[in-house]
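Just one protein chain is left out here, and the rest sit where they should.
Chain lettering (A, B and C) follows the sequence in which the chains are written, and residue indices restart at 1 in each chain.
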Amino acid sequence: MIAALTLAQEVLTRSEFTDALPQNIAFAIIAGVMLFSAFKMVTTGNVVHAALYLMIVLAASAAIFILLGSDFVGATQILVYIGAIIVLFLFGIMLTKAQLGDDDSVSSERRGMGALVGVLLFVVIGFALVDTYENIEVEFSDPEPIAFTPTTADVDDLPTPVIEALGLEGRTGEVEITQADFDSLEPEVQRRVPGAEVFGNNKQIADAIFSDYIVPFEATSVLLLAALIGAVVVARKE
Amino acid sequence: MIALAYWVETIFRSLGGLAAVLLPAGPIVYIFLFKMMSFMQSRLGPTEAGPAGTLQLIAEVGKWIQKEDIFPRKADRLVFAAAPFVVLASSFLLVLVVPFGPDAWFVNLDTGIYFALAVSSVSVIGILMAGWASASKYSMLGGLRAAGQLIAYELPLVLAVMGVVIQAGTLNMQDIVLAQAEGEIFGFGGIGNPFILTQFLGFVIFMIAMQAELTQPPFDMPVAESELVTGYMTEYSGIRFLLFFIGEFATAGIFGMIASALFLGGWWVPGLDPDSNLFNILGPGIMMAKVMGVMFLVFWFRFTYPRFREDQLQQLAWKVLIPLSLVNIVITGILKVAF
Amino acid sequence: MMLNQFLLLAAVLFCIGVYGVLTRRNGVLVLMSVELILNAVNINLVAFGAFRDNVQGDVFAIFVIAVAAAEVGVGLAMVLLMYRNRKSTDFTELDMLKG
Partner (left out) sequence: MSLLTLAVEAVPKESFATGDVSWLLNNVWLIPTLPALSFLGILFFGKRMPKGGAELGIAAVGAAFLLAILSNVAWMDHRDNYSGPTDAGAAHAEDDHGDEHSEDALGASVVIDGQSEQVELTSSFVEEGGEGGHAAVAVLNERDWFRNGGVDFKVGTLLDGPSVIMLFVVTTISLLVHIYSTDYVAGDRRYTHYFAFLSLFTASMLGYVLSSNILQMIVAWELVGLCSFALIGHWWEEKPNSDAALKAFLTNRVGDIGLLVGMIILFFSAGGTFDIVEINKAVINNEMNQTAVTWAAISLTAAVMSKSGQFVLHTWLPDAMAGPTPVSALIHAATLVVAGVFMIARLYPVFYYGFSIPGSSINGLALIGSITVVFGGLLAFVQTDIKRVLAYSTVSQLGYMVLALGVGAWTAAIFHLFTHAFFKAGLFLGSGSVAHSVHSFDMKQDMGGMRKFMPTTFKTFMICSIALAGVFPTAGFWSKDEILVGTGGLGVGAEKANGNYHLMLIMGLVGAMLTGAYMTRCIYLTFFGEFRGHGTPHESGKRITVPLIILSVFAAGAGLLNLPPGFLAGSASSPTGWQERFGHFVEPSAAYFPAISHSVPSWWLAVVASVMGLIGPAIAYWYYFIKVDNLSKETGESLTELPNGLVANNKLAATGHAFLVNKYYLDHLYNDVIVAAVKGPIAKAAYWINQNVLDEVVDTAGRTSVKAGEAVYKHVDQGLIEGAVNGSGILSSQSGQGLRKLQTGKVQQYAALLFAGATILAGIFIVLI
C-alpha cells in the first residue's frame, strides 16, 4: 500500500506530469474511458451496445482533440460522427435486426488469431514510436494570435475597454492607434481594437482549406456526392 | 471584475450552467404549458396549488419523483436507464457556449455556435437508445421517427445559422452578440444590428427548425399520443420520465437562449454600451425576457397548428427549408462581399 | 504533455480496431471497427499538428472525417444489400472464394 502510494507520488512528481497536471489528469481519464469502451466495443455480444460504446470512443477522441487545442476538429467530430455516423449505424442495426440481449454469433472463433495480430501490431508500432518520439513534448503556442495594422479611428466608435485602457476618456474625433498602443493592451482588449484580427484555430483552418487545400476540399465534396449516389443506387430496391 | 481563483470561477460557472439549464424550464412549463394553453383553449388551468396554481409545478414534480421507476421485463436495463441522461447531457453541453453578459459566460469557445449545433445532435442518440431499449414497438417507432425528424431538421437549423455567422464573421457566440451591438444596418448604427432585422429569413427558418428539433407540435410525430402513446417515452415512468420532461423543456429554454443570442442581440439591448459592467448583472435577466418572447412564439405555434403527416414533415424540411436557407446563405454572402 | 502519450493511445486504438476487423462476423460491427482505425489516425494527425504547431493536421483530420462519412454511407448500403440478399450480415458466410 505504502509502496504503491510512493510509486504514485514518484510518478506524479516527474516533470512531464507536473508541467501540465490538469491536462494530464484529463488525458488519463479520457484515455481510460476511451480504451475501455473500445475494448468493450470489439468484444460485446450486442450490436447496439457496440454502437453505443463506439459513440463513447468517438466522444472521447473529440475530447482529446479539444485537449490538443483543436476545437474545430472536436466539434466536427461530434457533429459528423456522433450526430450522423452513429445515428446511421443505429438506424442500420435497427432496420436489419435489433436484438435485445446478447448474440454470441457476432464474433468469430478466430479471436486468438485476431488478438495475436493486434498485439504484434501494437508491439511494432509502440516500439517504433517510443524509439522515435521519446521525450518529445507537445508545446502549445498562443492559440489565438492577433494581427494588427495601425489605423485611425473615431473615439466614439471605440469600445469602452479600449478607451479606458488607452486613456482616451474625454477625447473626441479621430485618434491614431499605433503598434505600441496595441502592444500595451491585454489580449482580451486587443481583439476589440479596430484593425486587429484574431487568427484563431477556426480562421487558420479555414484559410488553409480554402487556399492551399482547395483541390482536396473540392475532391472530398465530389467524393461525398459520389458516395451519396452510390449508396442510393446500392441500397435501392428494384 | 473581481479576479477569482481558477477553481472558484469554475465552480461558479458550473453552478451557473446548472441554473441556466434548470431555471427557465419551470417558468416555461408554468406560464406557457399551463396558463397560456388553458387561456387559448378557454380553460382555467391550474388554480388550486398556490396563488393562481403557481405551485402546481412543484406538485407535479413531487408526484413524478414518488412514483415507481418501472423497467419493462425485456428491456435492456443499462441502455434504458442511461437514455434520459444522454438527452439531458445534450442540454447541459448546449448551454455551455451561451453568453449572459460581457463576462458572464460559461466557456468562451471560439467554435461557439458550431459546438452548440454539434452537441444538440447528441440528444438523437438518447432518443434512439430509449426507443430501442424499451423493447416496445411503439417506442421503437417513436425513436426512429424522432431520429429521422431530428436529422432532417438539423440541416436547416445549421444552414439558417450560417447566415448569421457570415454576417458576424465569427462562430464565437460572445462575438456574435458584440457584432450585433456594434453593427450597422446599411450604414445606420442607431440600434446596432440585431440580426433578426437583416436575417429575418434565417430567423424564420431557425424558429421552424427549432420547433421540429424540440418535437413540439406541429412537429410531434415521434411522440404522437394518439398513435404511438408518446413514442419513445411510452415505457418510462417516475423520475426517468421526469428527466425526459425536464430535458425537453430545458432544451426548449436553451434553444430560446441561442435564438435570442443569434438573432435578438442576446444579453444586450439597444441604447446601452455593450461594455458596461451593468450587463453582467442585467444580462441574464434580459436574456430571460428574450427567451420568454421566443418561447411565446414556439408555444403559440404549438397550440395553433395540427400535427403534420410524416411525409409532409420531411417534405417541408428537404424541399422548402433547406433550399430557402441555401438561398439565404448565398444572398448573405453576396451582400457581405458587396458591403 | 508528451507527444507519445497521444501516439501510443492512437496505436492501442488502432490495434483494437484491427482486432475488431479481424474477429467480428457482423458486417456493421466490422464497419464500426474500421471507424476505430480511422479515428486512431485522426488522433495521430491532430497530435502531430499540435506538435508542429500548424493546422495541417487539423485540416487532414477534417478530410478524414468527411471521407469516413462517405465510407460509412456506402458500407452500410452494402451491408443492407447483403442483408436483403442473404438475410444475414455475417461476413464469414461470404466464402464463395474458398479453395
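Criterion: contacts are C-beta pairs under 8 Å (C-beta built on N, C-alpha and C of every residue); 3 or more make two chains touch, one makes a residue touch a chain.
Here the structure is a predicted model, which is why all the values come from computation and not from measurement.
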*Of the listed residues A:Glu10, A:Asp131 or A:Glu174, which contacts the missing chain in the full complex?*
A:Asp131
*Out of A:Ala4, A:Ala180 or A:Val215, which touches the unshown chain?*
A:Val215
*Where the missing chain touches chain C, by residue*: 18, 21-24, 30, 52-56, 91-92, 94-99
*Interface with the undisplayed chain - residues on chain A*: 108, 110, 113-114, 116-117, 120-121, 123-124, 127-128, 131, 145, 147-149, 195, 197, 199, 203-204, 207-208, 210-215
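One rule holds for everything that comes next: only the chains that are shown with their structure count from here on.
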*Please state whether A-C or A-B has more C-beta contact pairs across its interface.*
A-C
*Which chain C residues sit where two or more other chains touch them?*
none
_Overlap residues in chain A, where contacts from two or more other chains coincide_ = 72, 76, 84, 201
*asked:* Which residues of chain A touch chain C once you look at their complex with the stated criterion?
replied: 16, 19-20, 23-24, 27, 31, 34-35, 38-39, 41-42, 47, 50-51, 54, 57-58, 61, 64-65, 68-70, 72-73, 76-77, 80-81, 84-85, 88-89, 92-93, 95-96, 105-108, 110-111, 113-115, 117-119, 121-122, 125-126, 129-130, 133-141, 201, 204-205, 208-209, 213, 216-217, 220, 223-224, 226-228, 230-232, 234-235, 237
*Using the touch rule from the top, collect the residues of chain B that touch chain A in their complex.*
74-76, 79, 109-111, 114-115, 117-119, 121-122, 124-125, 128-129, 132-133, 135, 140, 143-144, 147, 151, 154, 171, 178, 182, 273-276
*asked:* Using the touch definition from the top, list the residues of chain C that touch chain A in their complex.
replied: 1-9, 11-20, 22-26, 28-29, 31-33, 35-36, 39, 42-43, 46-47, 49-51, 53-59, 61-63, 65-74, 76-81, 83-84, 89-90, 92
